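Beneath this line is the structure, given in structure tokens, with notes to follow.
Just one protein chain is left out here, and the rest sit where they should.
Up next is chain A:
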Amino acid sequence: MAQPDETATRAGGTPPTGPVEDDFEDLYENAPFGYLSTLTDGTVVRANATFLAMTGYTRADLVGRTRIHALLPVGDRIFYETHFAPLLVMQGEVREIAVELKHADGSRIPVLLNGVLKAAAGGRPAVIRLSAVAAADRRRYERELLHERRRAERSEAEARQLAHILQASFVPSALPEVPGLDVAGVYRPAGHGDEVGGDFYDLFETPHGWGLSLGDVCGKGARAAVVTSLARYTLRAAAMGEPRPGQVLSVLNQALLRERGGRFLTAAYAWIRQTGQGRARLALALGGHPPPLRVLREGGTEAVGRPGDLMGVFADPRLHETEVELSPGDALLFYTDGITEGRAEEGMFGEERLARSLEAARGADAAGIATRLVEEVVAFQSGLPSDDIAVLVVRVPDRAPRSR
């Protein structure tokens, strides 16, 4: 048990011997808060001097003549009826309700109301006892908090919208139709999609055939987004003059080094040409990016290409070109590590699950393969992927063309 503070006792002088604070009338009338008693219908039956001073009314104005409702502005009156009064009956007391009292001169006094219900007894009706504590400063402060909260919510909504607009610029709004090829892409930002990430892909026509890019910028946020846009459009521009994938990636690497932003990325670039007999030939190079997977018509998958160096790190990165031919029914899947490194409690999604998903999607068109895979990865992470996911599938349709 705590000992009384001796210093404090001494400082207070000799304790008085006579009765102290035993004038209950005065304790009631001049309490440091307004004290009001009403019947359950709100009719005022008693008010202390503090309450009268606070509100500017005389006892005769209020007692027996006024319901508490008349002392409340209309919004608070509705609140009193829909919340305060029911709570009082259900719990016998109500605490900390913020309302304003209407002063006789028309001004408003912010108060915190506490109330207790005293049940009817011995022929006396039930009464509600209310304390009204002046709370102007507190209310001002709370309003400021509320105001700031609203502002924060608005800013957050704007930031979210900005993120979504930026993300939409990382991939084409719709993939172009490539004659003789079935193509599909899926982009799924991490989490709720409120943060800009760094995955991108693109598919576009060049003077030499078609160009395909897919990549992943290290990091997140606005700075990463700038690099993502830079990468996507640099690859587009480079591919216009230069068909060879290794050369295209070199141009990107130079651009990143010139930026001196210290950001690096991984990227895959492929040059696609149609060859005869409904086949497609791809030349591809990888700048530190996971090799795409070839999904064979007869079943089975194989990685294609050799990962070279990261982009934006070395002045002269090692880049290897690989040629691959797709026969009718074959598909090539480009993806970012948001697929394989998707995390859940049981570990990462991993290459085995990836292979199984592709196996299960055999025979599906490009959109079927891409959608199924991304859905599985998202579901694996309970709907909230830990990282951005980008997937691009190029497939050579089966020889018997499907009728449309």
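Going forward, a contact is a pair of C-beta atoms (placed from the backbone, for glycine too) under 8 Å apart; a residue touches a chain by one contact, two chains touch by 3 or more; residues count from 1.
What we mean here is this: contacts and distances are computed from a predicted model.
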> What protein name does the UniProt record of the undisplayed chain give, "NADH-quinone oxidoreductase subunit J", "Alpha/beta hydrolase", "Fe-S cluster assembly protein SufB" or "ABC transporter ATP-binding protein"?
Replying inline: "Alpha/beta hydrolase"
>> Using the document's definition of touch, tell me which of A:V44, A:L71, A:V99 or A:L326 contacts the absent chain.
In response: A:V99
>> One chain isn't shown here. Among A:L87, A:L257 or A:V313, which residue touches it?
In response: A:L87
> Mind pulling the chain A residues that touch the left-out chain?
Replying inline: 40-42, 67, 69, 73-79, 81-83, 85-87, 89-91, 94-99, 139, 142-143, 146
